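One chain of protein is taken out of this complex; the other chains stay put.
Here is chain A:
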C-alpha cells in the first residue's frame, strides 16, 4: 500500500510502487484534470507539482511521490482563482483544452519563481509544454496578465 498526499488530502492506494503517478492520480484517486499525452515526458500534458516542482507525472513513479506534497490542477487554488487560472479565463486561452492543465501548472511554477517574466523567461519555462492547437501566443499573453494579477494581489 502506498500513501499519496494529493491536494492536501492523504490517499492510501493499493498500487505497484513503479506505477506512474499519473495512473494513480487519474485511475485510482479519480482526479482526471491531469491529462495523459505522450507517456514519455515529451509533451507536458501530465504536469503536476511535486513539492512545488513541475514534474511530469507520466514518468514519475508512485515511489518518488510518497511523502511529498502532490498538487494537481484541481488543487492549485481553492476557487479556481490562482492568478494563472484567472488570466487563462480572462482571455480564453484554451482551444481544445487538453494540454492546458499542464500549461497552467508549469506557468504557476514560473510565476512563483519569477514574478515578472520576460518573453525569454516564458520560453525557458514553457518550451516543454506542447499545444497542438497552437495557442502559444495566448499562453504568452496570459502569463503576462497573470503576472500583473499576482503583482496587484501582492501589493493589496
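By our rule, a residue touches a chain if its C-beta (ideal position, glycine included) is under 8 Å from a C-beta of that chain, and two chains touch if they have at least 3 such contacts; residues count from 1.
FYI, contacts and distances are computed from a predicted model.
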{"item": "Name under which UniProt lists the unshown chain, selected from \"Acetolactate synthase\", \"Peptide O-xylosyltransferase\", \"Cytochrome c\" or \"Putative tricarboxylic transport membrane protein\"", "value": "\"Cytochrome c\""}
{"item": "Selected residue (touches chain absent from view) among A:13, A:28 or A:59", "value": "A:59"}
{"item": "Which residue of A:106, A:135 or A:150 touches the chain not shown here", "value": "A:106"}
{"item": "Hidden-chain contact residue, picked from the options A:9, A:89 or A:124", "value": "A:124"}
{"item": "Those residues of chain A which, in the complete complex, touch the missing chain", "value": "39-42, 47, 53-56, 59-61, 64, 105-107, 109-110, 113-114, 121, 123-129"}
